[in-house]
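Take a look at the following structure, please.
Yeah, one chain of the complex is gone here, protein chain that is, but the others are all in their spots.
Our next item is subunit A:
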Amino acid sequence: METITSKKTAKNNPEKLRVSGAEAIIHCLLAEGVDLIYGYPGGAIMPVYDELYKFQDRLTHILTRHEQGATHAAQGYARVSGRVGVAMATSGPGATNLVTGLADAQIDSTPMVCITGQVPRHLLGSDAFQETDIIGISTPVTKWNYQITKAEEIPDIMAKAFYIARSGRPGPVLIDITKNAQFDELDFHYEACKGVRSYQPVAKVNEKDLDAAADLINKAAKPYIVFGQGVILGKAEQELKQLVEKAGIPAAWTILGLSAMNTDHPLNVGMVGMHGNYGPNVLTNECDVLIAIGMRFDDRVTGNLETYAKQAKIIHMEIDPAEIDKNVKVDIALLGDAKETLQALLPRIKKNKHEAWRNEFREKYEEEFKEVIEKDLHPTKAGLTMGEVVEEINQATKNKAVIVTDVGQHQMVACRYAKFDQSKSNITSGGLGTMGFALPAAIGAKMGAMDREVVAIIGDGGYQMTIQELATIYQNKLAIKIVVLNNDHLGMVRQWQELFFESRYASTVMTNPDFVKIAEGYHLKARRVTERKDLKAAVTEMIAYKEPYFLEVKVEKEDNVFPMIPSGASVSDIRLK
């Protein structure tokens, strides 16, 4: 049934092709430029897999070892390449296993199309074998979803799926296809979707608001930029750099904004949020104009909203109208694409240096360095720190690696200390905080940037949630470097238990297996480091190695990540210890 009125453009495809629905799906993927998909076969999607077999010279299918892995791999691929990631699964449990990845992609605005098989139309609603209402289940965690029950719907719906996934604020789309629609034939004709009438992906930049914003920025004594992933998704890295340099504005990033700006840039002052840097958090409450670019004032960024940047005028550049005034009331909202907005804003901005203001960030950094950073990166105590491992990786990769992280202490440490000199290089689960994300995401990241070094830094907890993807890495000979920072605990939860639950370590102590043996069981080169003297050599060896490499580093068991804004506290009350 035609449900959305959309515009199409005719491609050079005048001839009609009589094909099965399953084959049509392949032609749709090829027409969208897809050459790689992740997935797991099963009964209700078998006709499509049969076609994948026939088209394997043009469309690579990577068999992950769990459907969740397929979604995270598709996400990792999308995040490094800027293209739409594609994952495929069968009905029932295959489909429900996609839910975590869908939710992750939804909250982190990752373009992804998931295709699921479904029982034949005549069995819908009969509790048939492997039937589940994946449309109902996935509705809250998808940008759009749709169930195809007739073969002739396929080209139109697939075109919309890709258009919706990648346009505006990107997100995941799920297309559920009943088995009869895969078997039945249709006259195939593909037209890429150019618009949907009920969906305006990008608003036009408002000139008046731009003038007002420029005026605020030009008159500001202490302007401050906080940028997020919108800069990366909007390909606005150059424009951001120009604004920062022209107006001399210190710029900090959210966890998903990391790598949009060179971490060594003198005006890049670090990370905001719960475990962000000291200056960027404290000075949020001292700036006079806060310029938020492509970020959404997540609670992990703002802390207590009642005490967040109340002294400042706030300018919010944002593509999604629903984000305006959602968490933080702003003075000027610049709706639109980050690149277009910044391009239009730049000519209105006057040159400035703000030396004294920048110095405040330097001073705060010195404090943090003495109290936290020096101890993390150049420890004098016996146990290894996560920070020094990240620092060794920086040196071995010359800041050029794609760093994929999981969720927890190691993630915060890696994001605080990893160095990046190019965009789309920090791949992590930000909004959803999905443990188990990193290993499969690294698969996608590597395949999206085959010429780049991809280092997955993972905790011993999250690693075991998707550890079976080691088989995918081995089977496909993907030269991913896997670093497990093993503290034998669920470290972040343990840290909270220590600080806020009187050290009652409820279910956070882990008796772990021999990770080196497990990696070796998957035929991977593997090594364990337990002492500082061996760290540099091991990291160097790992980076030099041309095949997948697993490195376990036994780190201090009860280290805490600081600085820290306690949950519900103000950004001003960030603790250094």
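Just so we're on the same page, a contact is a pair of C-beta atoms (placed from the backbone, for glycine too) under 8 Å apart; a residue touches a chain by one contact, two chains touch by 3 or more; residues count from 1.
Rule of thumb we're sticking to: contacts and distances are computed from a predicted model.
S.K.: Match the chain absent from this complex view to the correct UniProt protein name in "PadR family transcriptional regulator", "Sarcosine oxidase delta subunit", "Acetolactate synthase small subunit" or "ATP-binding cassette domain-containing protein".
M.R.: This omitted chain is identified in its UniProt record as "Acetolactate synthase small subunit".
S.K.: Any idea which of A:W144, A:Y224 or A:Y463 touches the chain not displayed?
M.R.: A:W144
S.K.: One chain isn't shown here. Among A:S198, A:T380 or A:T511, which residue touches it?
M.R.: With A:S198, A:T380 or A:T511 as choices, the missing chain is touched by A:S198.
S.K.: Per the definition of touch given earlier, which of A:I164, A:L377 or A:C415 contacts the omitted chain?
M.R.: A:I164
S.K.: Looking at the whole complex, which of A:E51, A:E67, A:D184 or A:D320 touches the chain that is not displayed?
M.R.: A:D320
S.K.: Kindly note down the residues of subunit A that lie in touch with the hidden chain.
M.R.: 3-5, 135-136, 139-140, 143-147, 164, 195-199, 320-322, 324-326
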